[in-house]
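Only one protein chain is missing; all other protein chains are in place.
For subunit A:
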Amino acid sequence: MNHTPLEDQVHDALHRRVDPLQHAPFSVTDVRRRARRIQRRRAAAAGVAVAAVLAIAVPFGLTATGPAQRTEVPPATQPPAPSIASGAVLVDPTSAETLAQTPVPLLDVDAPSLITPDGTTALPGPFSVLTPYLDGWVGVAMDEGAGILRFLGADGAVEDGGSPTGGLVGSPDGTRVAWSEYTGSAWQVVLADRSAGAEWLYTAFPPGPEAHRVEPVGFLSADEVVVRTFDDSLESKTYVIGSGGAAVEVTGLLQAESASAATGLVAGPTRITADASCSGAVNGAGTPVWETCEHSIGDFSPGGTYVVGTDPEADANGSPTITVLDGSTGDEVVTFEVALPRRTVGGFWSQMAWEGDEALVVRLFRGEEYDLMRLGLDGTVRRIDIDSAGASGLTVAEPW
C-alpha cells in the first residue's frame, strides 16, 4: 500500500512526466505565421456568421452593417415614396424631438466605444472610422493625429493592424470595404469582402514617402473603388481601381471627395476662380456631368439619388447649412440651416452618414456644445439623445 496522498502522487507523476522534456523552441516568425493562419481560419468561419447576422439585421433596416443591407430582401409590396421637403428647414437641437436609439453606428471618442442599435462595445482606443469586418471590425484608430489601421475581434480587442492608413470606405451594398495602408516604402490599396469570401485585392502604388498619401474616396461600382493621391504638388490625382487591380486615372476634378456606386459618378471641387469655388460630378471617364458654384460636395446617398452640399465658405466651426442636392443634376432639393443663438458660433461638421436615401446623421456644433442630429429629407429633425462619456461627444462610425 502506498501511503503518499494521491494528490502528491499526481503532482509527482506530472512533474516526472514533463520535467525532462525538451523541444525545439518556436521563433517569433513561426508564431507570426500561425497568427496569419488563425486570421484566415477566422475569416472562413466568419462568412457563415456574417450571413446569419445579416439575416437578423434585415428587419431593423439600419444596423452597423449599413443601410444598403435592406435591399437584400425586397419588400413584398413597393412602399410609398417618402415625401421630400423643399426649401429650408431650421435645425434647432433645443426644440427637436429626440431619438433614444441611434439609426447608424456611432463612436464615443472619450469612452471609447462603438454604439449601435444592438448595444455598446468597448473599444481599445479612439477611432475615427469603424465598420464591421469578418466577425469583428476594421477601423482607423487615432494615434497622435495619424490614422492607424486596426482590426478588432468580436469582443472589440485588437487582433491585427498597425499600418498607417489614409482611410477606409465601405460599399453601399455593405459587402465590401477598401482601405489604404503604408507598407513602409509604398502605399497600397486593399479591397476586401467583409465576409472574406474572396482574397484581398491589393493595388500597389510606386514606392514613395508616407507623406505622399493615398486615400480611398468611395466605391464607383460593386467592385471598383475611387482613390485620391497626393504628392509634393498642390494637385491631387484621382484613380479608379477595378476588380483586376489596375488603377486608371480619372480627370476633371481638382480632388475627388465622393463617389457613387449607384450612378458611377465621382464628385469634388472642379475649379477655383477669383470669386468662386466650384464643385461638380464627373463620370468614370472624367466627363463632366454637372457643376455648382454654390456648394462644396460631400457624400452621395447609397442609392445615388442625392449628394450632400455644404457651404464653400465653411470654416473650422463647420458649415452653417447642409443642402441636399440631386445626385444626377446637382440641383438643390432641401437645405438644413443651423439655428444659432446670438453671438454663438457653430455649424455642421463634415463627417456625416447617410441613413439610406432618407436621412442624414450629422454632428452639429453650437458654442461649446455638440449634438448629433438626424435630418430627414421629409423635413423632420431629430436629436439623437445618447450621452457621451466626455467632452468630445459622439460621431458617426461609418461616414459614407
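We adopt the following convention: a contact is a pair of C-beta atoms (placed from the backbone, for glycine too) under 8 Å apart; a residue touches a chain by one contact, two chains touch by 3 or more; residues count from 1.
Following the convention adopted for this analysis, contacts and distances are computed from a predicted model.
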item	value
"Multicomponent Na+:H+ antiporter subunit A", "Alpha-D-ribose 1-methylphosphonate 5-phosphate C-P lyase", "FAD-binding molybdopterin dehydrogenase" or "SigE family RNA polymerase sigma factor" - which is the UniProt name of the missing chain	"SigE family RNA polymerase sigma factor"
Per the touch definition above, residue among A:A13, A:V345 or A:A391 touching the missing chain	A:A13
Selected residue (touches chain absent from view) among A:D92, A:D160, A:E294 or A:D385	A:D160
Subunit A, residues in touch with the chain not shown (by the definition above)	1-7, 9-21, 23, 25-26, 28, 30-32, 34-35, 37-39, 124, 143-148, 153, 157-160, 162, 164, 166, 184, 210-211, 213
